[in-house]
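Of the protein chains in this complex, all but one are displayed in their positions.
Going by the order they are written in, the chains are A and B; count residues from 1 in each one.
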């Protein structure tokens, strides 16, 4: 494809030769002849100046100032990140998936499949309902009493146990489990009797869930993941948890039972959250934090145990001075002793 | 079902109309007409007073005092938590699983299957032995040289490699792996040569293991999980680990190789345990702790690195004062300097 055509398709301003041929997308460092690369953040400007890419997509502000320093033509756009999807669609050919229901899948005769559903070989679909255009990959287990909306993609090895409901355009990465039993036991002295877990799971529209996540079914009412939320890999969501809209849970986050995460909250990697607490709207939790109580709306928390981010940073600074503090304390004691003895 | 029948079946005392129709179980907040809800902990009394449930099951002590404040009939029982299983059995219809060995499963001709074993479509069973009434779900892999006791349930996508032994009534949630190789390498300078791992795994009666857990085979002798222990999701158990009876391991716990966890110990979420240590009987380890040495019987430990819980709480308190401490230290230094100069 010609660079001029790409620039036009993006509605961008081309600085350079429109006839250059572009074959694929690459990173600034990985790019070679025929590659189009992205400069999404000005702090990688140094890499842009060294790239072997055939052309770069950059923000209009950066391009206006630096295009003459770059070794190749530039397409200047408003927001390079938001252009990537368009470019990829122009230049990248995703693997073709077989449409239709494979004869090598196992599908219950009472399953209800809408038009254009793909059920790939070796998938299992019970008495479930699957909406238009959704794709069920090999080795996926869709139990009885599961509902999957339209345009969903359930990648290989995912398990959807009974009582799971997916909205539309939900994407599940491989080997994720929705609907394992919640971890509920009544401990009578030393032994632990299972409390049955019969609630389901509701995953709303436009959610993406990473590989190898575990979302447990609710005890009685459903565990919920709200519209547009994105979960990274290896995330644990306990029973009865209520996750709002557009929430971000980064890899290896763990959320204990009956906790509420409000809309647009962001939990960085490896955060742990106690049961029965509430993380406020737009709260931002730093990586490797342990949340043991409620977090207010808009707050930034960090630390073990977590507290507002500013005080935590000051504690970290003070911790690093502890050795020096101990020496100052010792010196004070000695000076004081001298003063006392002199009287 | 009528409320009076349910009360009779639980051996509870009904305060209210026995003719009310109950259709399903729900939480206090999620309940609606036709729902029976549970008040398992008096601290949720406020929710009970606002519930739209048709009736509530509550502890006798609570009911005697508060029944008149509740918006609906009450069944008073000794322990509401222990009644949930009975109620669910009365009111909830679990998904029906097909009995027998599916023609769409792959079963080795030398597999030994007891009566009433279910092997569902797309499961794989090698030269293994499976006890009476156990259920093998789709996409489960049961290797050669595996033994599964009676009344077990192995949910979709679990992998049981050779040398794994399950007792009776073991429940494995989806996509859990028993019998990956232990992480054992002999490092000769910079490179790492694999040390063969040939021990198996013993999982004793009445164990439940959550979704996406990894329990590694022993190096030579088996890794063990004792009777009645319960593991949550995404738990890591290294090679040669010996877990006692009725142990609780909450989500994302990681236990390094050759460690011993004694009976009734409880490890909260995200705890990490070093290799070759012993956690004592009934020890309780707080969430997000890093255990780097032995923990005595009955002890409560927390922290990074973990120590007895009381001292750890005091350290946390002191850490939060570090900024103030630094200011006090600076003030002392100035006052002392003034004193010294005055002489």
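Remarks
What we mean here is this: a contact is a pair of C-beta atoms (placed from the backbone, for glycine too) under 8 Å apart; a residue touches a chain by one contact, two chains touch by 3 or more.
Nothing here was measured: the structure is a model prediction, and the numbers come from that model.
Check A:84, A:114 or A:300 against the missing chain and you find that the one touching it is A:84. Of the candidate positions A:212, A:241 or A:255, contact with the unshown chain belongs to A:212. When the missing chain is restored to the complex, the residue among B:42, B:71, B:100 or B:305 that touches it is B:305. Within the entire complex, the positions of subunit A that touch the omitted partner chain are 25-27, 29-30, 37, 79, 81-82, 84-85, 88-89, 92, 94-96, 104, 120-122, 137-139, 155-157, 171, 173-175, 208, 210-212, 228, 230, 232-234, 246, 248, 250-252, 263-264, 269-270, 287-288, 304, 316, 319-320, 322-323, 325-326, 329, 332-333, 336, 339-340, 343. For subunit B, the residues touching the chain absent from view are 106, 122, 124, 126, 139, 141, 143-145, 157, 159, 161-162, 175, 177, 180-181, 183, 185-186, 188, 190-196, 198, 212, 214, 216, 218-221, 234, 236, 238, 240, 252, 254, 256, 270, 272, 274, 290, 292, 304-305, 307, 311, 314-315, 318-319, 321, 325, 328-329, 332, 335-336, 339, 342.
In this section, only the chains that are shown with their structure count from here on.
Centre-to-centre separation between subunit A and subunit B, using Cα means, comes to 25 Å.
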